[in-house]
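Just one protein chain is left out here, and the rest sit where they should.
Order as written gives the chain letters A and B; numbering starts at 1 within each chain.
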Amino acid sequence: MAKVLMKGNEAIGEGAVRAGCRYFFGYPITPQSELPHYLAKRLPEVGGVYLQSESETAAINMVYGAAGAGARVMTSSSGPGISLMQEGISYLAGAELPCVIVNMIRGGPGLGNIAPAQSDYFQATRGGGHGDYRVIVLAPASVQEIIDLMRLAFDLADRYRNPVMVAGDGILGQMMEPVELGEEEDVQIPPRPWAATGRMGGEKKLINSLYIVPEELEQHNLKLARKYALIASKEQRWEEYRLDGARLVLVAFGTVARICKAVVDRCREEGLAVGLIRPITLWPYPQKAFEPLMGKVDSFLVVEMSLGQMVEDVRLAVNGRHPVHFYGRCGGMLPVAADVVQEVKKLYGGEGN
Amino acid sequence: MYEAILIAGFGGQGVLSTGQLLAYAGMLEGKHVSWIPSYGPEMRGGTANCGVTISDSPISSPVVSEPTSLIVMNRPSLEKFEESVVPGGLLLVNSSLIDIKATRKDIRVYYIPANELAEELGDARVAGNVILGALLELTGVVSLDAVEKSLREVLPAHRHKLIPLNRRALETGAALVRRSTAVRAG
């Protein structure tokens, strides 16, 4: 198949359509607007529905309705809009509804700016809504990977009846790269016996997150916890880059991971044994990636476009066995490879490593 | 091979599409390519720019903060980006619309009256391709044929009649710099 040049935001749209998604509800916000623009054209072509909501609060509740009615459905936004969706995401998780939520992360807090950032990591992985719940979070690092992960996102959402978030950043959304789309498959959407589609002579179905009796809510919470434990054991995904004999291991996701690959290459050229772990799932966090390295490396350096959020997950994974350092830029600034190399050299083979 | 090209100008000058054409041609030649625009309210001031990276190896950051080549289509872009070019890099100035000179002494500078040349060819809208032709000639980053082939793929069929004109624009820019030598400031 020939390659085509595509914008990240458009690739999300095309990836979703190819994953069988036919419903999009959303509200405009930079830097993800090309995605709604794309789907406003594309979904009607395949008999789907594109609807601009009056707010993100409305959008996520339209998703709740569509998902509960049995559709493959998605929404998309960035920082401020994702914040408004948190209530709805909590309800979706509580009612165990599958859906995909895209967050093209921009600078915060507040209105912040529209430049690329990764500072919604806590919100994505810990959940910005209320209650004991988890959302699967996928972090692509290239336009090609967006296409592949959109399919996975919808499949995981269905398999676990859980919201899945795809977390990118302004750069990933805006950049164009060659992608291979492959043949368009005829996607079979798994049956949804739980969906409330009208009884039509069958049993009553209920889409709900209210369990007024504490014993019942506890049972519901424990059931969700078992599901999350299963996801955590089965769905960790990551990429390893030049880890052979690495003394210092960089940890970075998304756009920053691309920059860190260049850092690894430069360091290796200079004889420094440096490698990279790139988490693809931010939740569940790929703890398994770290186990084989324990006792074999000196230290870790986490690089992020934030003031250090994922660094906490790396510390949990390493659990005190090695030092975990942090380097980051924020506010929409991008780490520069040369600066990260500098940081690596400061730490490499140094005291306390 | 690694080329990071920044193309900057007014909104309506086709800066973004010129960059896309270049990236497309790189893709057709089997290279790693990326394209990224400036986005958001900064577009509103009427300026636009995009970064195109073409490389033999995977591209780390698509953001072109230190271009190996810079094309400026208007004066604000020259003033804003001249400093960012890597030492030894290339600067192509659209002298039809820019009446000042570059100041850097450590880069190669070419002045190309792109709008006038485009008008001589019969269509002011191909100014971007005149200057792109110069870039191809000076860097060899992609071939002229690959750009023509890209036009065939990105333009809708009813606009294919414009391809010969665009090809001539590319050749005009290439021929101009083939005949002249770089100007160094100072």
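What we mean here is this: a contact is a pair of C-beta atoms (placed from the backbone, for glycine too) under 8 Å apart; a residue touches a chain by one contact, two chains touch by 3 or more.
One rule holds for everything that comes next: contacts and distances are computed from a predicted model.
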From the names "Cytochrome c553", "Two-component system, chemotaxis family, response regulator CheY", "2-oxoglutarate ferredoxin oxidoreductase subunit beta" or "Fe-S cluster assembly ATPase SufC", which one matches the UniProt record for the unseen chain?
"2-oxoglutarate ferredoxin oxidoreductase subunit beta"
Even though one chain is hidden, which residues of chain A still touch it in the full complex?
27-30, 33, 36-37, 40-41, 44, 50-52, 54-56, 80, 110-111
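Assume only the chains that are shown with their structure count from here on.
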Whole-Å gap separating chain A and chain B, where each centre is the average of the chain's CA atoms
35
Which bits of chain B are touching chain A when the two form their complex?
20, 23-24, 27, 33-37, 39-41, 58-63, 65
So in the complex, which bits of chain A are touching chain B?
3, 5, 30-31, 114, 170-171, 174-178, 255, 258-259, 261-262, 334, 336-337
